[in-house]
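My questions will all concern the structure given below.
Removed: one protein chain of the complex. Kept in place: all other protein chains.
All chains are identified by letter, namely A, B and C, in their written order; residue positions are counted from 1 within each chain.
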Amino acid sequence: MESKLNRSVSSTIGWITTTRIEALSDGVFAIAMTLMIFNIKVPQIPSERVAAELTRRLLDLWPHFLVYLISFAMAGVYWVGHHNQYHHIRRTNRVLLWINIALLLCVTLIPFSTALLGSYPTHQGAVVLYATNLILVGLVLFIHWHYATSQHALVDPDLDPELIRLASRRILMGPALLALAIVFSFVSTQGSLVLCGVVPVLYILPGRIDRYWKPTSSE
Amino acid sequence: MESKLNRSVSSTIGWITTTRIEALSDGVFAIAMTLMIFNIKVPQIPSERVAAELTRRLLDLWPHFLVYLISFAMAGVYWVGHHNQYHHIRRTNRVLLWINIALLLCVTLIPFSTALLGSYPTHQGAVVLYATNLILVGLVLFIHWHYATSQHALVDPDLDPELIRLASRRILMGPALLALAIVFSFVSTQGSLVLCGVVPVLYILPGRIDRYWKPTSSE
Amino acid sequence: MESKLNRSVSSTIGWITTTRIEALSDGVFAIAMTLMIFNIKVPQIPSERVAAELTRRLLDLWPHFLVYLISFAMAGVYWVGHHNQYHHIRRTNRVLLWINIALLLCVTLIPFSTALLGSYPTHQGAVVLYATNLILVGLVLFIHWHYATSQHALVDPDLDPELIRLASRRILMGPALLALAIVFSFVSTQGSLVLCGVVPVLYILPGRIDRYWKPTSSE
Partner (left out) sequence: MESKLNRSVSSTIGWITTTRIEALSDGVFAIAMTLMIFNIKVPQIPSERVAAELTRRLLDLWPHFLVYLISFAMAGVYWVGHHNQYHHIRRTNRVLLWINIALLLCVTLIPFSTALLGSYPTHQGAVVLYATNLILVGLVLFIHWHYATSQHALVDPDLDPELIRLASRRILMGPALLALAIVFSFVSTQGSLVLCGVVPVLYILPGRIDRYWKPTSSE
């Protein structure tokens, strides 16, 4: 265990560390996830009609809350993925920083897509834009992992290649299903939305990659 | 003291650490707590009527500020609870991450419930939704603690079972009282709100759990 | 130097550390400071009148920008004070956490007071509310420092009592001057605002406390 720790430390000293890019990313994710709720406005009703109308007006907001739930879960999925990548990434460089900033750019667009789809949940164009945004985040996250791990450039030299492959495949599952949701939206926008909602569930379920979350018994 | 530190370190190495879930959580709590104030709008009054109307219009905002105060305090209560839990939690896994993300989802809904109750403080439905939101946060926080500590899965093996029990009971006190507030809202919405305001006060007062905040004398 | 470090470490182990309250506070300060700008709205002008009106409409916003500048600087002053306090505070407890949360509550009110004063810069009531808000932050910050240092409860046992006194006096300078600004607002709201603007300048200038920012030569 000692030597493993030493190796990790020695692969960090002198390099630009990952602390601050993780802090910036955590900030952007936290803000995007929290602020989406501010796009859902409390209905303003004159006091004499509150008793009659408030409940119905709140129920009318359900598409907003539904899309909010999916967006929050997908942001969570991508945050967990980002977190896991930096569990293995030891140092950073200019290219990785900018791939990460591109990732954050795509994440900040999610509140816009979410508000759009919440306002027009039956409009196919809104569904397509929404799914495209989520696909973009996933693809940039894939590029991020691919760049960091190819020839073990920014990870520990002994990182298991099997883990690298498993993680890559896992990241691409989301964009693939969301692309399917776009195709499906030409048939049924409702069915397409259901498919979007299934994606985070698949990521939340345990996967084969989970055994890499704990120390191997040999250590 | 040395050996205690070593045990803590050895129960962390190789596992996914809790640093980033704490950072994301701190971000979401900080944003939700700070942004609620942006739902309270400065009254816009034509300049010739400012002198006559501004004071009264500001005083009209009092329900917003009162609900803001309760929400801020409850968010503080839950943040302190979250903070204390991670004082003992040593490592994380997929399930705990997702329980935490569910917790954050419930936290981000607080600004909406707060704006709703601030707009309609005498409407029973608004009181019920508000209390339900706060109950949800508390229940997920309880599940979070229960999952992390059952069979000492993610905490130190020698964590005092008495502390685990005390903390569980303490977390559930809030949801229990808030459920009472919901029942009471059928009689009086004002009384129900008073009860909601008492809950954070009970948490702020010192409790039996506080002796676990400092090192035991035997160390 | 070694032994100083050891003493610091031993006064931390087993206690609740200050990392997360600092993180939550940094988050709240950062959000309050950044979001005030979102209360200043870009003027919406029909395209045929943009050339004629935009410059004048932007210049009309100057009270908002002026108050923004003062608020940002005062938030900076209080953040620097908070930062300096935690440079010396080694551990935390329930009471300190809640004093800190009360501090953050007062900080989150600054954007509201700022928007109010930006909208009604010549209205005495707005000036009084604004200064009162800033006074509150300062007083809670003083209570925070007083609680942490009395009988060296939460700081290193050998922290210089002279530093404790100097810092206390320095914190109270702001609230004292702002109280003067409130009194002065009965004579002239403009003069009162000038006084508010002088306060952060006094804090930014170097002070006697600065020699505690570097290691003493004896170490």
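FYI, a contact is a pair of C-beta atoms (placed from the backbone, for glycine too) under 8 Å apart; a residue touches a chain by one contact, two chains touch by 3 or more.
On a predicted model such as this, the values are computed, not experimentally measured, just so you know.
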| item | value |
| --- | --- |
| Touch with the omitted chain, as defined above, among A:Ala52, A:Leu105 or A:Ala176 | A:Leu105 |
| Interface with the unshown chain - residue positions in subunit A | 10, 13-16, 20-21, 23-24, 27-28, 30-32, 35, 38-39, 91, 93-95, 97-98, 101, 104-105, 107-109, 111-112, 115-116, 119-120, 123, 125-126, 129 |
| Interface with the undisplayed chain - residues on subunit C | 1, 4-5, 22-23, 26-27, 29-31, 33-38, 40, 42, 44, 50-51, 54-55, 58, 69, 72-73, 76, 79-80, 83-84, 86-87, 204, 206, 210, 213-216, 219 |
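One rule holds in what follows: only the chains that are shown with their structure count from here on.
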| item | value |
| --- | --- |
| Same-site or different-site touching of subunit B by its copy subunit C, using the half cut | different |
| Central chain of the complex, centres being mean CA coordinates | B |
| Geometric centre distance via CA averages, subunit C-subunit B, whole Å | 25 |
| Gap in Å, rounded to a whole number, between the CA centres of subunit C and subunit A | 35 |
| For subunit A, residues contacting two or more additional chains | none |
